[in-house]
Every structure is written in C-alpha cells, then in structure tokens.
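Apart from one protein chain that is not included, each protein chain of the complex appears where it belongs.
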C-alpha cells in the first residue's frame, strides 16, 4: 500500500508539472488525438501532451517498458487513471493500437512483431484500423470470405471488408482473412499490412448521421508478408475472439468521456425547474433512472476489473458492451428530448447527428443480440 | 339502422323493467354467477336475473333461438352489450359453456349434441370445465397423452389433466384425448363427459395466492360414449384450435369488468394529490400510461370485432390475449403499489392475492411466448 | 362508434396508398434533399395532390370543399407517413383549415377556404417560441392601435412558414406567458411590412421557418375568433393536429415493421434467414401487436373528431402518446434488426426514424401528452 501511495504522490506531482492547462479541459470529439503518419495536431499542447505521456509509456501504461510501455502494475495503472481523471486530463491518445492490436501482438505476436509495431503504437506514430466484418459476415463473423492465397513467403489477399473505422485515415490494418477454404468456419488468420500497400482502397460509408466514420475497404491482390501474421496461420479465430473481447470492453465505455456538463445539468438548463423539480416530470424520472444505471455500469466496469486478474475481462465484456451501448443510446435520447427542436436542426454540430450515430452502438462490435447469445451460451450454459 | 334503434329502445325498456336493482351494482368476484347443478345462488335477485335473461336467451345472445339462444345479430348483440353496460348490469352468467364449448358444439357438433347440451348451457344448468393441459403438455399442448381406447361404441379414457379451472365444481368436462397413438402430433379427439362418471377425480391445486381455481383431474378408465365426440374422431385438433382462439379472446378481456372505482380513483384515494397531481410522481405516469394502454386495448377489441365478419377474431386473438393479460398484471402491480402495506397483509380479501393470481394470466390459456410464436408465424410469416 | 372505414374512407385510403406508392417514397425525399430543394417538398407532388382534391378534403361543401371526414383525411396522413410524402397538406389542409372553418367568420371562410380547396393558398401556424412545445408559453404580443393592432415577437419551427401565403399567428393580447387567458389568433400575409422569415433545414430534410414580427400593423378583420379567447380554438386545432400526426406516425411505424419483416425473411446469417431466430420473431410480433393497438386509437381519435366528441383533448393525448411510443419502438427496432446496413445513408430506413422523431416532437412528445393526460384526468 505504501508503494502505491508513493506512486500516487509522484504521479500527481508529475501530472501537475507536465499536463498543459489546455489539456485539462473538456475534450470535444473533434479534438481527440488519433496520432498516425498524417495526423495534424489541433494544438501545440495536444502534441506536447502526447509526447510527454508517450515518453513515460503512459499512453500504454501496462505495456512492458522494453517496448516503450509504462510497465505499470494493474493497481498502479488504476491509480494513474484516477489521478488523470482527478485533474480532468484529456486522454493523450485515442488508439486502436494501444486498445486492440497492441495487446494482441503482446499476447500472441513474435518478438519481431513486438519490436516492429509496439513502440510506434505507444508513441502514436502509426494509426491502426480493423478489418473484420464483410458484407455477408456481420453477426456471423466467422463466415468471412476474404481470401489469402499462400504464395510461399507471402499471401495475396483478395476480398472486401466493411465497417472499417477510419480506414481512410489509418496507416496499417489488422485484418482477418481466410487462409484455408476447405473448412466452413475456421482456417482464419490475423494479418497486418500497410494501408499504402498496392491494391488497398478505402471508401468512406456515409451514415444516417451524415458522417462517415466507417469505410468499405477493398483488397485487390494485396501482398502480405508471412512474418506479418499474428499467432499461427489458420489459428486466427482465437486471436479474433480475444480482440473481440477487447473491443466489447472498449465499446462498453462508449460515450463515457468527461463532458462539459452532466446530463441533468444540460436538461435543467434547457427545461428549467418548477418547484425545485425538472419541469418535465416524465423526463425527470427517466433522467434519474439513466444516472442510476450509468453509475451502476461504471461501478460494474470497476468491479469486473477488480475481480479479474487477467488483462481482459473475459465473457463479462459482453454484458459491459450490451449495457454500455444501450446507456449511450439512452443518453442521446434524453439529450434530444431535453433540447427539443434545438437538437433537430440539421447543423454540423447538431445533437441530432450524435443521436442518429448512437443507433449504431448496439450494432457495431457485435450486435446486442450477439452479446446476449454469448452470455446465454458461455455464461449461463443455455442453448 | 332504424331496426337497431327500435331494438335498442325495446332492450333498454326491458332491462329497465327486469334487471333487479341489486344486479346493477359493482359485482365482487365472489358474487359471480357460475350456475350448474349444485350452484348456490348468493341472492334471490341473482337467481331471478339469470332466469329472466336465460328465458330470453340473452345469456347467449347470438345463439340460435331453437336451442334457447337469443338469436340476435352481431349488431344487435353489440347494442345489448352497450345497454347492459349503460346500467352497469352484472353479467347474469359466467360460463365456459356459453363462451367455449357452446360455440364449438354449434359449429362442429351433431344435431343431437346441440339439443342435448345447448339449452342447459344457456340456462346455466350445467357448468363446464376444460380438460386440455397435461403435466407434460403445456405450451406443447399437441403433445398430450391422455389415452382413449376404442371399445366399439365407447372409449375408455385414461390420463391426467392439469390446470382444469374449477373441475371440482363443474358438471361436465370437454376434454382433449388421444384416439390414435400412431402419430406424434394428431390423432386427437374432443370428447364430452359427465364429471360424475366413475373414474373421474378432481384435486384442487393450491396457487401462490392461496386459492385453488384450478385442479388436477385424474381420468381412470372413464367411459365416454362415442356420440359425445365433438366433430370427427381424430380430428379434434381443429376444434381445439378453434376453442383456443375463443379462450384467448376471453382471456384478452381478463380483469376488464366493471369496478367500483377506477384505478386512478383508487390511487388518488390512497396516495393523495399534491398541487393537483398524484403525490407519487412515478406512479402517476405509470398510471396514465396504463389507462392509455387499457383504452387502446379496449378499442382494439372493438375494432377487431368490427373488422371481423365471423364470430371469432382469428389470429388477432393472440395479440388481444397477449396484451390483455399484461394489462391485468400491470393493473395489479399499480394497485399494490398504490395501497402499499395495506395490500400486503395476508387477509382473505387482500389485494396481494389478486396480484399473485395475476402472475398466471400470461401463462394460462397459452403463455405469452406461445402467443408471440403464433403472431410471428401465422401473421408475420416468420420462422 | 364504428372503428372501421366506410366506403368513402376506404376509397380515399386506397387511392392515397396507390398514388403515393407510385409518386412519393424515400427516393423522392432523397432527391429533394440532395438537390437542396428550398421548399423541402416536391412542387410536382403537391400539384398532383391538389389535382386529387386532397387540400379540399376537410373543407365544407359550401366552400367548394369535399366535406369528407377526418377519418378520410387520416388515411392520407397515414399513407403520407408510409411514403414519407412531404407537402403543405398538413399545415394548410389539416391544421389551417381546422382553425379557419371552426373559428373564422363567414367572411373569412369565404375568402380563404375556396382558395385552399383550389390549391391556390397555403397556410402555416406560427405558434412555438421555445425549443420545447408549450402553447401557453406565448410572449409574442399584439397591442391595440388606432385602427387595429400592432404585432411584435418571434416564432420558431413554423412548419411550412417558409412558403405559406398566410400565417396564422398566435399572439398574446393580454396577460403574461403561461396564462390561458389573453391569447388571440390573427391571419397575417407573409408579405407584410415588418415580417421577416428565415428558413431552417431540419433533420428530416423538411424546411421550417423562424419568423420575426416587428411592429406589424394588423387590421381588425385579421383577427380570427374573439380577442383574448384564442386558447380554446387553438387547443381544438392542436388536438386535430396531434391526431393527424398520430396517423402519420402510425403509417411510419407500420412501414418500418413491414420493411423489417421483409428484411428478416431475406437476410441470411449463419446459413439461415435471420427471421428464423426466435428472439427477433418475438420482438417483431410484439411490435406488430403494439401497432395494432395504435391503429385502434388513431381510428377512434379520428372518428371522435368527426363526431365532435367532448373529450377531444383526452383522446388526442391518448393517440399521440401511443403513436409516439410505437413509432419510436418501430424505428429503433427497424434499425437494430437491419443491422449495419440500416445505419447507412444509402439505405432508406434512416429517413423514417428522422421523420418520425420530428412528428413525435411536433406539438408535444409522448412525455408531454402523458402528463397532459394525467392532468386532464384530474390526477
């Protein structure tokens, strides 16, 4: 305990000295730091904050020091998180690298892959995207068809991926491909390739919100060296499931970012109080119910982490994803109900767009129905 | 229209003259008139009211006059119903005969069966019960096993029925039995027999409410004459489905009886108003939602009847049953929430008992899950 | 009360169904949106509606209308929901006509109604001043002048305000915001000195107006009904509006169910139609049941308008609560069951959730009407 206390004090002091004032404010979506080759920092402070945190490896606190990570224990990482949130520090890096493929490379990758990819991930130099879903492989992800033909020292990949988040802005892709067509489900490998490779085309998909966070990605005779396979060839489904667990856990925290005002503050500002109560009595109770559920969910994320020795939260991630995404949808419902027609004008920063976008939360990363299947089969043993 | 107007005026006048004053009051469950051989009328007026209505055939308004029915058209029956409810007249007879087996005999029975059974049903002289479910045939009703062995001019029935409403108080049973064991589903017949027949034993089942509206019925070498088969032998499943539709329609109206006070009146009396609003703001909104849904459901019963030329409402009955039983459960939930601990004491007339009893509404007569299956298959064509 | 359509109403329904199936739909709406059409609707479609006599449906025969029932008009509104048919119909021929034919004096009726019936006049109700509807919250003021009134104030979210020839303006002639008393209604031509109209594109690709009135001079004969007594006729008009919006929402919900069930039968995952999964079946069945209930309330509510039922406010709130909730469920479920493709702009289902939400909010969402229902019921 004493060690942790010391660590907390040191951390607090370091943050006090090194976190720029402008990085201790509410972060609008547009100022998220994604990193990558072509990334334009929105301010010098944003860049400085990333560099300082990356230097300590605190963009990936629990990654080993030898690859540039923070080398922190789980308890230390929790303390760091608490101290960051105590000063409402912005996340220095939003990254599919540190959240998704990094942990997978650490767990399943060769030493060479670790040395090649992890430092760049931790420093935010390479931005990653995920090539999973295909037009005919959504909920039935294992039914994917992107084909990798074995050419000896490399594969030639052909196929189409869909719902690739920010493929058009990413540097590398981790991608599920079929390396053995003789089996219906299985024969899948996880491969890494540069998005600049010949034959890779990313086409943004316009959503009902009018924005395009996802792409269709066409893979046309893309060459992938065999040393860029994570884990064993044909055994990628194991790693895919591991990554899906990570993704669920990440999506379980969707919308859970420091905000300028709480939901009830925003509702109160829009609607006003009457006799000390929010003037819309139905919305008032829905709001209270949301806040209670939100806190319950937050506590559950914490409890599951406390209970789990391993880095991953396992099957509980299905529940966290299921509930977290519903909560974000409910948040967006409550916000547009609070703001009424102000939220309905079709401006660039309209709440309507965020509300529409949130409808996808319970679809992406495995639909709610898939999460319920996972829970009923793997946890309850039904089916 | 002019005929209907005349009919309405005549009906109103007749009711005015013949409906005893004590029969124009709220009817507690305990004063429902079930009829039957051993029925003890709770008052002379109750008996008089039944007799007067039965004499006109208005205990079964649309049944043909030749069997003692009212011979009314659908529109006339609607008028009668409106006029009865205008003076809050009690139902003269609560009967599985007029509601269930009577219509089935009319539709599928021989002339002899009609003459034998219908007049006694209409006059409330014979009380009927329904032998459908078995311990291993609940939702999978067609998987029933009660066996009827063919003995030439009669069957010998062996088996066990369960959830037989008031079997211990009934005079006759209509019962589904297996007359052909060579097929898994099918080979089913609908037979009628006197509950006094040797080998029939009814044992009340105590429910969580502490009451016993249902029985287990044991059939031990029960003789059933072949002239007591409704419709064709082995073709009883068709009639069973017809009867299930009737049952669903009936259950769709559960709890929908004239009451002393409306739900919101009772809630207001228990909880009180504050600034003109029910003091429990959450319950207030649930109450409003219930009242809106209840009225929507009432209107739907009406609309479906208006739309349907036939006597039965067909597949829509699944929706009416699904929703009506949920509404009754919600009503009971709101009542105990309104009355608080007053409803929790374990007295004979406690609201707690009605609340507990209502939990069965979404199970009996085909579970809500079965209703959803029916709707998705037969109406939406899914599956 | 008959809860089925009579022959005339059935005919209107069928004609609306086939006409809009052929001439409207999401593809037309997409075209309007993508061409930055400044009306927010297709002028051609509107002209066709006029030819079909739709604007004249609710207008009494003596003013050159068809004198049809609200039930009949409700069938058109429902089909407009199914087929996302934007047009000035609602603001002019439902809301505007209801106010004029009920509250207008003979002179006003003969001046305006025949023109509307001919398709030569459009109206808009300038009511809301805040982002959340509340008809009592009126600050726009009229004050007496020597030969009439002076109007000052700001209105927002005026449906069809950007194109209407005449505005029906809800203003306060006495009292303060929140008072029932002191509301008055005026007809104001869009082209009046001091009236300024700006357009706002809203989520469902319609266009609404913000309107400011600065010292607008009004004559006595521009007053509709009695001075200070406008709240009751306004309430009646909003009941009519909410019931017809409920019909539109019913149409949207039904169309969403229909499209979703079609997709469930079509889309294959795990080697089978996703419609074979019982969890989805039950949700679709439950949605269908909710829509059935909604159908009945909408039908009864429309019929009660025709029968001038005394409890129109209660009935309107019942219909709106039910329709809002059912439409919300239907649109959400339809996106969820379509999965990713339902989230794309290329696919049509998104247009329905957008339109539904606007119709839900207009003149009070389900929360507003749930509270109103309880209030009207005395608890």
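Every chain is named by a letter (A, B and C) in the order it is written, and numbering of its residues begins at 1.
Here, a residue touches a chain if its C-beta (ideal position, glycine included) is under 8 Å from a C-beta of that chain, and two chains touch if they have at least 3 such contacts.
All figures in this text were calculated on a predicted structure; none of them were measured in a lab.
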Worksheet item: What chains on display are touched by the one that is not shown?
Response: A, B, C
Discussion item. Just to verify: which one of B:133, B:179 or B:295 makes contact with the chain not shown?
Written reply: B:133
Discussion item. Can you tell me which of A:65, A:81 or A:303 touches the chain that was removed from the display?
Written reply: A:303
Fill in: Residue among B:128, B:163, B:193 or B:294 that touches the chain left out of view
B:163
Worksheet item: For the full complex, which residue in A:76, A:140, A:342 or A:369 touches the chain that was left out?
Response: A:369
Worksheet item: Tell me, which residues in subunit A touch the chain that this view leaves out?
Response: 264, 267-268, 273, 276-278, 284-285, 287-289, 291-293, 295-297, 299-300, 302-303, 306-307, 316, 319, 322-323, 369, 371-373, 375-377, 379-383
Fill in: In subunit C, positions touching the absent partner
277-279, 281-282
Worksheet item: Which subunit B residues touch the hidden chain?
Response: 133, 136, 138-140, 143, 162-163, 205-208, 210, 270-271, 280-283, 336-337, 339-346, 350, 352, 356, 359-360, 362-364, 367-369, 372
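FYI, only the chains that are shown with their structure count from here on.
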Item to complete: Take the average of all CA coordinates in subunit B, do the same for subunit C, and state the distance between these two points in whole angstrom.
Response: 42
Worksheet item: Rounded to the nearest whole Å, what is the centre-to-centre distance of subunit A and subunit B, using the mean of the C-alpha atoms as each centre?
Response: 55
Fill in: subunit A: positions in contact with at least two other chains
281-282
Practice prompt. Please list all residues of subunit C that touch 2 or more other chains.
Written response: 280, 370-371
